[in-house]
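Sharing a structure below in structure tokens format, with a few things to ask.
All protein chains but one are shown at their positions in the complex.
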Amino acid sequence: MLADVSFWVLGIVAVLSGFAVFRLNSMARVTFALLASFLAVAGLVVLLGLGYLGVVTALMMVIEMVVMAVFMIMYMMNPAGLMPMSMYHNKAGSMAISVGTFAVLAVGILLTDWPVRRGVPAPAQTYQLGLALMGGQMLTMMTLGVTLFATIVATVVLSTGRGRYDRYGDDLAAPRADDPAGGGVG
Amino acid sequence: MDTGDRMALPLWWVPLLPVLLIVVTAGVVAVDEAAAARARGAREGLLGSAVVPLREGARLLVGQRRRTVAADSVLWRIGGATLPVAALLAAAVVPLGSRPVADLTDGVVWFNAMEVLAWAAVWMVGWGANSALSLVGGYRFVAQGLAYELPHMFALITAALAAGSLRVTDIVAAQQDLWFVVIMPVAFVAYLVSAVAMAFWGPFDAAVGRDLAGGAAAELSGVDRLVFAGGRWLLLVVAVAMAVPLFLGGGAGPWLPAWGWVAVKAGALLTSVLWLRRRFPTVRMDRFTEVSWVVLVPLTVAQALVVALVVLGRGM
Partner (left out) sequence: MDLTGWLLRVAARRPHALVVAVPGETGLRLAVEMELGRRGWPVADSPAGADLLVVAGTPGPELAAVAETVWAQLPAPRARVDVAGDSDLSRAFDAGERELADAALQRHVVATPEAALPHAAVTDHRAVHDIAAAPESGGAGHGMAMEPGMAGGHGMHSGHGGMEGMEMPGGVPMADLGEDRDGLRLDALHVALGPVLPDWPAGLVLRVVLQGDVVVDAEAEVLDGGAGPSFWAEPRRRAGAGEPVSVGDVARRAAARHLDGLARFLGVAAWTDPADRARRWRDAVLAGEPTGQVGAPVRDLITRVERSRTLRWLIRGVPAGECEVAGLLAARLAALRAALALLDDPRPATDVDLRALDDAVITPAGLAAALVGAELAAARLVVAALDPHLRTPVEEARSHGHR
């Protein structure tokens, strides 16, 4: 009973706040409407019995949305908290695509003949999840991790115009880095 | 979620938890006030300081709420209300003695997810007022959040790693023989630093700094200010108290009951946090971010590595 009510409430919140992303006219509100949608989805994941995945989704999405709000508002032409703005380009097309996708997915979900669960979930789910991800695939995950990290470092290196020679001099002997805005170290 | 409430307190604790937390927090505010009065050379006395939280509460309850031009009132109010709610939800997994209100299997992750709501909350409060100083405060907090969050996560994960579980009561149980603070002092310090930074408590209070006339909180008055300031205090108390089950063995100790030891340890940590606030000037963001990324993150990673090796060695 409680699960049913939660499912419907979370589902409706997820869809409505997702829709609000395209209806609201403020960049900041749009971001947090999207966050609300993600949080509702995280709640649904928890309802499925996947506590770890649900909570991690919530954790990641809060961080991501706040960072995204900062970047969107920084790079947008107008800080849209003040100036009303429309969130879509090609209104008819985008509406058709998004509503169409939603309809197709929803119909698919309703029409699929879902299998009935056999047996019971493992007691330590998070542990099982870890094993499933890492157990047989450790090498893949390690490679993935290092690749992602290398990408981040490479992006930062490429996007900054200054290298260590600019900071510490040609023989890297300067006692303190010469930065346009000083940081807390060196 | 698998609430797995094998250790959870009875259900009637759910309404009791906020009351308990608010009373404890009022006590902490009073202690801080007493320290401030002493530094000013005022003769306020302990009783005078003890009524300060009540007076402040009364003052803000009757205060008019401020409106500003072209404010984003929705985000502004939601942001303020999120802080205390997040603090209370985070408190649900903190053992008050040997048992928490909700003994979630993924308690540590839950705790972290609730804390991180403070990011969104402070940014929304700073943004909502449509005031330049308040907005700068909100952005300062996001910068601070980006700086403290990784060391914070590594510190949490290190404790979970040593216990082999994300459940807070399991982490406490794993410290039967040896408190984690002994084998992971760096993680402990990083946790405390990031907990203080998360509650934007001094010396990490640039987001609500005096130089910004109150920063994110500059335009809050009346009950809005009460909710924001109270939520911040709650967050500080909860985040610091969580260090007890994570690193200080929870309720373990002789003579006293478990809740007594939790209270003693959390009280000691909170006292030192209050004292440190008066010892240091506010840390500016441009300084802290670099230290955090260049010093704290590698240190906490190294700490996690060492603990991982210890766990592996034990498992062999």
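Residue numbering begins at 1 within each chain, and the chains themselves are lettered A and B in the order written.
Everything below uses one rule, namely that contacts are C-beta pairs under 8 Å (C-beta built on N, C-alpha and C of every residue); 3 or more make two chains touch, one makes a residue touch a chain.
Given the structure is predicted, the values throughout are model-derived calculations rather than measurements.
Asker: Of B:Ile22, B:Leu192 or B:Ala206, which residue touches the hidden chain?
Answerer: B:Ala206
Asker: In terms of residues, what is the contact footprint of the unshown chain on chain B?
Answerer: Residues in contact with the chain left out: 36-37, 39-42, 44, 48, 52, 54-56, 58-59, 61-70, 130-136, 139-140, 202-203, 205-206, 209-214, 217-222, 225, 277-287.
Here, only the chains that are shown with their structure count from here on.
Asker: State, to the nearest whole Å, the distance from the C-alpha centre of chain A to the C-alpha centre of chain B.
Answerer: Roughly 24 Å, centre to centre.
Asker: Where on chain B is chain A touching in the complex?
Answerer: Where chain B meets chain A, its residues are 1-2, 70, 72, 74-75, 78, 104-106, 109-110, 112-113, 116-117, 119-120, 123-124, 127, 130, 139, 142, 145-146, 149, 166, 286-291, 294-295.
Asker: Quick check: in the complex, which residue numbers of chain A touch chain B?
Answerer: On the chain A side, the touching residues are 26, 28-29, 32, 35, 46, 49-52, 54-56, 58-59, 62-63, 65-67, 69-70, 81-82, 124-126, 181-185.
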